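With one protein chain removed, the remaining protein chains of the complex are shown where they sit.
Take a look at chain A:
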Amino acid sequence: MGDVVTDRLPLFPFLSPGDDPFTPVGGADLRRLDGPVTRVRLPTGGWTWLVTRHGDVKQMLRSDAFSADMARPGFPLLRQAPPQTPEGRRGGFIRMDGEEHLRLRRMLTAEFMIKNIRRIEPLIGDVVDGALTALQAGQRPADLVAGFALPVPSLVICHLLGVPYADHGFFQQRSAILLDRTAGPLAVRDAVTGLRSYLGRLIEDKRVSGTPGDDLLGRLITERVRTGELEVGELIGMALLLLIAGHETTANMIGLSVLLLLQHPQVWDRLRAEPAQADAVVEELLRYLTIVRQGLPRQAIRDVEVGGRRIRAGEPVTALLSLANRDAEVFDAAQEFDPYREAHQHLAFGFGVHQCIGQPLARAELRIALTGLAARLPGLRLAADPADLPKRDNSIVYGLAELPVTW
């Protein structure tokens, strides 16, 4: 591993061209990739293999030859790791492997399965309606990110978990730091500590209250903590993961989706006229936008072959979902946004044992938010030059920082 000369390797992560949020990797960077599995340089000094083909990404993410544990020496990091404490990592099963991961994930699978999400669709509908009513009552032009894209999924996840939405300023500011790959290690540590103690107090209040309540955290206290299956420190980490993953992702998808749909008025009109088509539109938005643009990092724990390359135990590997979702072998005219294609094979939610547990919720939120917006604000239009919109280039989850609109 030590003998790789990194200076000449292309620098990762790649950025979208400043004026084109829909191209995940610009032409100059693409031309520097000398194969479907190739080395790139990391901002923290080392390098990682970059896996870019759809089939190779699937094979890699399903293989048990890779670890997702960021604390392993040699793991591909986009920013310097904060000082590690065992307590700071507890419950964060997105970074665990094998049985340790499965044990915690399986405590949540039933919560997020399709039939349970269907039960909360009326709640999502109410949240969307409420946000649109507030938007219509406010000034024009309005920022659709702050006024709609962010509050909708935040209100929903707060309701599901049993976290007071009134505290959203506190946790949104800290989750932005956790997702910012330019944040310093101490800022990251403080954000984690702040969020963990906030959630710890919340869980403690529910625990001592005698009636923990019928939200997800309350149920986990009653069914798992009181039975001795789950420790409070683990529950705090699970809540932290759900709170962050549960609103930042969908929020960025809504913002980018609206920008794209405003450039495809026939699709926008069709969302209103035929909301039943919305599921197919949402799948193609997920493929085409692939907001987890910086890929999924892993480390090989034994020698393994991916895409004809031999990867050795200990080597860092990154699955680049955005390019896999533009693989011409799998998607015809892959660079085109075509909401009537078969997009179901996309990898926007990852693949393998860590594949997004919240995907039924994300799909429902996107469908209800976008059809609601198209129905209530049919004349929606951009109130800024699309080339000038501020992007979240440094965030692990790509999106627009603002989207000025009018109607």
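To be clear about the criterion, a contact is a pair of C-beta atoms (placed from the backbone, for glycine too) under 8 Å apart; a residue touches a chain by one contact, two chains touch by 3 or more; residues count from 1.
In this section, contacts and distances are computed from a predicted model.
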item: Chain not present in the shown complex, as UniProt names it (candidates "Ferredoxin", "Carbohydrate ABC transporter membrane protein 2, CUT1 family", "Phosphate-binding protein" or "ABC-2 type transport system permease protein"); value: "Ferredoxin"
item: Listed residues A:D56, A:D97 or A:E111, member touching the removed chain; value: A:E111
item: Of A:I357, A:L377 or A:I396, the one touching the omitted chain in the full complex; value: A:I357
item: Positions on chain A contacted by the hidden chain, ascending; value: 61-62, 102, 105-106, 108-115, 344-345, 349-353, 355-357, 359-360
